[in-house]
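Missing here: one protein chain of the complex. Every other protein chain is in place.
Chain lettering (A, B and C) follows the sequence in which the chains are written, and residue indices restart at 1 in each chain.
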Amino acid sequence: MTDFDDIERLLDLMDARGLEELEVEREGLRVRFRKPGRSAAPLAAPPAPAPPAAEAAQRGDEADAGEAGLAIIKSPIVGTFYRSPEPGADPFVEVGSTVGKGQVVCIIEAMKLMNEIDADQDGEVVTIFVEDGQPVQYGESLFAVRPA
Amino acid sequence: MTDFDDIERLLDLMDARGLEELEVEREGLRVRFRKPGRSAAPLAAPPAPAPPAAEAAQRGDEADAGEAGLAIIKSPIVGTFYRSPEPGADPFVEVGSTVGKGQVVCIIEAMKLMNEIDADQDGEVVTIFVEDGQPVQYGESLFAVRPA
Amino acid sequence: MFKKILIANRGEIALRVIYACRELGIATVAVYSEADEHALHVRFADQEICIGPPRPMDSYLNVPAIITAAELSGADAIHPGYGFLSESGYLAEAAEACGIAFIGPPPAVLRLMGDKSEARRAMKSAGLPVLPGTEDPPESVDEALEAAQGLDYPLILKASAGGGGRGMRIVREQGELEHAWRTAGQEAQAAFGDGRLYLERYVEAPRHIEYQVLADGHGSVVHLGERECSIQRRHQKLIEECPSPVLTERQRLELGELVTGAAAAVGYRNAGTFEFLMDGDDRFYFLEANARLQVEHPVTEMVTGVDVVKEQIRVAAGQPLSVTQQGITWNGHAIECRINAESPVTFRPSPGLVRVFSIPGGPGIRIDTAAHADCTVPPYYDSLVAKVIAHGVDRAEAVARMRRALSMTVIEGIETSVPLHLRILDEPDFRDGKLSTAFMDRFAGG
Partner (left out) sequence: MFKKILIANRGEIALRVIYACRELGIATVAVYSEADEHALHVRFADQEICIGPPRPMDSYLNVPAIITAAELSGADAIHPGYGFLSESGYLAEAAEACGIAFIGPPPAVLRLMGDKSEARRAMKSAGLPVLPGTEDPPESVDEALEAAQGLDYPLILKASAGGGGRGMRIVREQGELEHAWRTAGQEAQAAFGDGRLYLERYVEAPRHIEYQVLADGHGSVVHLGERECSIQRRHQKLIEECPSPVLTERQRLELGELVTGAAAAVGYRNAGTFEFLMDGDDRFYFLEANARLQVEHPVTEMVTGVDVVKEQIRVAAGQPLSVTQQGITWNGHAIECRINAESPVTFRPSPGLVRVFSIPGGPGIRIDTAAHADCTVPPYYDSLVAKVIAHGVDRAEAVARMRRALSMTVIEGIETSVPLHLRILDEPDFRDGKLSTAFMDRFAGG
């Protein structure tokens, strides 16, 4: 069976991509693989307990950003996201701004404390995921930055 | 079967990669493998709630018989298996006996009634799975017959 | 006490009997059809015997196979559960003839209660109120028409051998009787092999009230109070509760005394249920007696603390009941929802592979089920997959607990009646205890 190497490569692919089932059909050859699924699933298909629409959208953005090789700045704490140092002041950054490592990009307020969040590398801000004044969870994406 | 080595390699692969199902179709050859996955399984790996040793052995025999293309005569009712028409009499059949379709091969007693069990085709008795006087369940294998 | 009990049933009730046997230290034998090879009752019995193919007629209703399995396994008693052969005088007699105890009433009582018309007459003589109706089944439509003259319309035709709504017809006026007589008789003949019918006054939208009775062989007969099972769809109970939201303590004890007296009069033994209609004027009428364990026995167990199945076993083994009437008290309120594998909208059965199965526990929740993640609900049998029972200090707490348990229940792979139950629980009439057997008419398909 000369296709053996191809099959192994398909299986590697299956592992690498975490596939559960794989079916390939072409002239003279049809291959179908399936892995025992379920193991990583929660009780059911994750029930999506009504995530805020913004969050859902953001997750999509994040995935896109990931594919484009962008760096994501995530919230290190639960709190309220502010784009400017005080009401009425200019935002720390805008889409298109160039930021340097260590530069403050926003504030997260938690328990009346203003926590400054820094860029962790040089680059250009390409997306701002959260609206000014919105609550953010731990680990929520705030900015996408294209590394310089 | 010239592809035998390939099939063995596929099976090795299947084990190594933890596949549940494998299907390969090609001009002149179609192969499909499936491992007992969780979907059809009971609560856990079937707990083998202490099956009588005889039954376990018999299941092994049955599998062998199946592979060799033998016909299996199964018990159509719950009851007690008797090899002869009455105590002390000769058995209906022995291993090596030639039987004809419709010939009585044993009796299953249930509720004091003697139920005669017939061979359903011509052939030669190659295995007798149950000891004389033993209880049998519905569907339990009684005889393996090599079709004439 | 018995050493080994064969359980002639499947599903949650087979497990329920295994629970009781394990608590009493009695070994168990499961019988099963080929469709139930991986079922939990097979797994957890001490011994198991396959008795036939999936079709009930060939396995769970197969008396010779069950008796043979009992003899082969050396069981000294048979528990029939509910449904299947639970009210079979034939099984009870066959077991008796083989020296095996039948965990249920004596064959004579089974046969009496199995003939609905006979049971009605016997209970009337024993002092229970019955609806005006025919004493003996009319032998022809002319006799029926004549008998109807002396009764008030609307009337209801019922099958003597009946149950489950088959062979039953409401007759609102004389002109309808002849047609109803013919079709109901045919239906009864087809369902029970017995086309006899009887006539009874028809009560609009009554409550269904039933008494749980226990009787031993030492002259003791007690009742565990009533259950209300008015939430029914086509004579199939969906929700049951204990106590009824409307019975007073005085009504409970008065009717209870009549019931135990009637049970004693016919030589009742073991567990049984006496069913009544309650009309809008708080009058009770005996309907029929179910000479077996009921699906809904857990609500009574949660409120009284009495283990009905263990009492059944004790009584069948010749022991006295472990409770007296004076010792029985009713604590709080319990509700049971029957979770069926069926569409909550069309009510069509939905058997298949259960992929996800999780019902939350917590305070006041009891779950009786043979289902679990990755089990199969076979298409051959009853669609009941789980009973969820909620107990609280009062009805409001029991209902609140049922609501939260069902709203957190996750069953995937099959459709279930859970959404229907949640709709029922949210009906203001249900909340207010305004129940009747017409309650479900408000739901499409009901």
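In this text, contacts are C-beta pairs under 8 Å (C-beta built on N, C-alpha and C of every residue); 3 or more make two chains touch, one makes a residue touch a chain.
All values reported here derive from a predicted model rather than from experimental measurement.
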(message) For the chain not shown, which residue from C:99, C:361 or C:428 touches it across the whole complex?
(response) C:361
(request) Tell me which residue among C:218, C:235, C:372 or C:431 touches the hidden chain in the full complex. (result) C:372
(request) In the full complex, which bits of subunit A touch the chain not displayed? Write them out. (result) 38-39, 41-43, 46-47, 49, 77-80, 110-111, 113, 135, 137-140
(message) Under the stated touch rule, tell me which residues of subunit C contact the chain that is not displayed.
(response) 15-16, 18-19, 22-24, 44, 298, 301, 305, 307, 309, 331-332, 356-358, 360-369, 372-374, 393, 397, 400-401, 403-404, 407-408
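Basically, only the chains that are shown with their structure count from here on.
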(request) Specify the chain most distant from subunit C by Cα centroid. (result) A
(message) Per the definition of touch at the top, where is the C-beta contact count highest among chain pairs?
(response) B-C
(message) Just the number, please: Cα centre separation of subunit B and subunit C in whole Å.
(response) 41
(message) Multi-chain contacts only, two chains or more: what residues does subunit B have there?
(response) 38
(message) Residues touching two or more other chains, restricted to subunit C: which are they?
(response) none
